[in-house]
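Provided herewith is a single structure, encoded as structure tokens, for subsequent inquiry.
A protein chain is absent from this complex, but the other protein chains hold their places.
Chain nomenclature is as follows: A, B and C, assigned in order of appearance, with residue numbering initiated at 1 for each chain independently.
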């Protein structure tokens, strides 16, 4: 899958052979597309740091194209070679993240990578959730508008559609314990270890937590699981909002429906199909990822 | 502001440097035309499997561009050479489907094509609807958010606008007979023959059925009919949702209005105009279909 | 403004001169962009049929890009050389209309152009509105969802924002006199002279009329006036819908505010700026219009 060229490159190269100007073509190729990059391979179980980082870059781009990110927010993945560190981009809009922007950070939020690059102020969210949840390997924090809507309302975000099996039957918990008194606090951001631990406790055993007036955080067993959970949460918020607007009675999912292993088993196949489609869309929208 | 050239300049310059009279002309011709594929020809009555498959590939792409599909969902068409089989893509996002991805499946859901390609788990929806409805030749199953909204509400989706003549006057029926007890069941998916038959019975003599918390299925006399029915349903859901939000009294269509043959006759001409416009938009959005 | 080349062409040509392959460039230019076409010149008072047709083609494209059209709907302009005929495209999606697709039609709906091209079934809307309103020179009929929402509700679409000065203070009238009994009638379409006259009477002295469960029609003193009226109506519907959803009391515009000549005078300058911006966007989105 990875020889540094995608199918378009290859056909372009075939076309060029037999025509003059091969040197010029090679120069153009190097300038335009010479990535030595895993092309978004579906991988729920990376074995090396390099594989995990590749998936992480794609997750940044996918969630930007799918509008879970709007120039802010961040994703992380646990280091498969050291469960006590994780990878996350330097402070940068997700739509611009490349492998060169990835930092290694430990579960206290310390940047391990020797670098002058500035980290995200809220990386502690990722650190403390990965510390609290050894069963999970990927974390997201972002601010899509439909999830902020629910975060400020006392109407709970509840599972209503098949694609959002990651929602707790009783509703996604809402974190509302911001610290305005401690000296180190930055108000409605989550930047201290204490704030990170409080947020992880609110997450509990579930996969997502809303942050009042701010956004949400979620976890996944793998990067694709976290990506689909995020998109499913946002879509579920829109479905519930629309159903409420219809004015009738709503039939939410039962715990049996939202929590069955059977649904999860089916979801694994769907996950690969979706991931591959998301990767194709990134390639279409973002020329530097072709 | 930059180097004094925009993208058009750049392409113009590239063309000017390379081209030399006739060679330049031939290159331009190759770049611009010379396609050997049926370019999305409007065809409500395919005579051969090849014609039906061509239309099916275009339907996948059209419904992706029109956002009826979101990386999942599927369409099928009955085999004009054998009414007991139909064509449907292998398990793949509709926006990526090509002719090489099409499988032949029988009305029990068995894959007839000799292949290692994985079929959609829910192909039984198509099989049993085509079995139950010999008057219909195309089927869709997908999950657009506005239709999921109605699927979980006790407010029925009713015909309110001219473009949605395919909606039952009394409202689109909602399927809510998921099987969580049988060993072969996958919860909220429709994957067994029994589930497919239940869904087809809920469809009845109409053209669409909502699936609670999941999506919808619809049938069409032809692929263009199915495509327009799907888009009309989604748009009608949005119109009804908006009209409800206005807070006043709504005037729904009468059975006479939604069901007249005169409307259907007019619709045939409109169908060709719309299909051709959808094809143009696919060509614009998807370079591999030009 | 019209020498057959836009600014991009000109810069491309300047770049090409001094390089080899001018012949190739010329061939490419002819293939790619050799329109001898008024490049969307702002013109509220065309003197010739050719000028009017040029503006009409641009109006088709602008209203497609601005999503007033969705593969259906049509616009027309009165013939400056004969007030008893008008120009309108053959039955075609507006986004694809070129000068070669324009027909001349009289005020009874008869196609004057000698051609085998099929006209729109609803061209009578344009014919009878232009007959009833000698003060107006352009007509639109289309089906944007926010206007259909209002067409089926008893909540009137009222002027609420500065940009929608064309809305009657008492609300846009709603046409609901479809004919299901006459032999020539096609139900919810407007295709006979009687239906066209009824619709024109419902329009009255205003600039817009909603058509229940179907769409709207509007008139303009000129094509740019009609274009801005259409976009203003759609936007106004969205603003009113949102304001209603806020749940508070709404302050609608007074007749003085919506009807002053001062507003109209200011609108003329704004009209040219907007038209030019719309033209730029068409050129960006539609390569064949560059």
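One rule holds for everything that comes next: a residue touches a chain if its C-beta (ideal position, glycine included) is under 8 Å from a C-beta of that chain, and two chains touch if they have at least 3 such contacts.
For clarity, every value in this text was computed on a predicted model and none was experimentally measured.
Asks: Given the full complex, what residues of subunit C touch the hidden partner chain?
Replies: Against the missing chain, subunit C presents residues 21, 160-163, 235, 238-239, 242-243, 245-253, 256-257, 260, 262-263, 265-266, 269-270, 273-274, 276-278, 280-281.
Asks: Kindly note down the residues of subunit A that lie in touch with the hidden chain.
Replies: 8-9, 11-13, 15-16, 19-25, 27-28, 31-32, 71-72, 91-93, 95-96, 118, 121, 143, 145-146, 148-150, 152-155, 176, 178, 180, 185-189, 212-215, 241, 244-245, 290
Everything below uses one rule, namely that only the chains that are shown with their structure count from here on.
Asks: Taking touching chains as linked, do they make an open path (line), a single closed cycle (ring), a hub with spokes (star), an all-linked set (complete), or other?
Replies: Here the contact pattern is a line, an open path with two ends.
Asks: Using CA atom means as chain centres, which chain is nearest the centre of all the protein shown?
Replies: Per-chain C-alpha centroids ranked by distance to the global centroid put B first.
Asks: Would you mind working out whether subunit B and subunit C touch using mostly the same residue numbers, over half shared, or mostly different ones?
Replies: different
Asks: Report the inter-centroid distance (CA atoms only) between subunit B and subunit C in whole Å.
Replies: From the centre of subunit B to the centre of subunit C is 30 Å.
Asks: What is the distance in Å between the mean C-alpha positions of subunit A and subunit C?
Replies: 43
Asks: Could you check subunit C for residues that touch two or more other chains and list them?
Replies: Where subunit C is concerned, no single residue meets two or more other chains.
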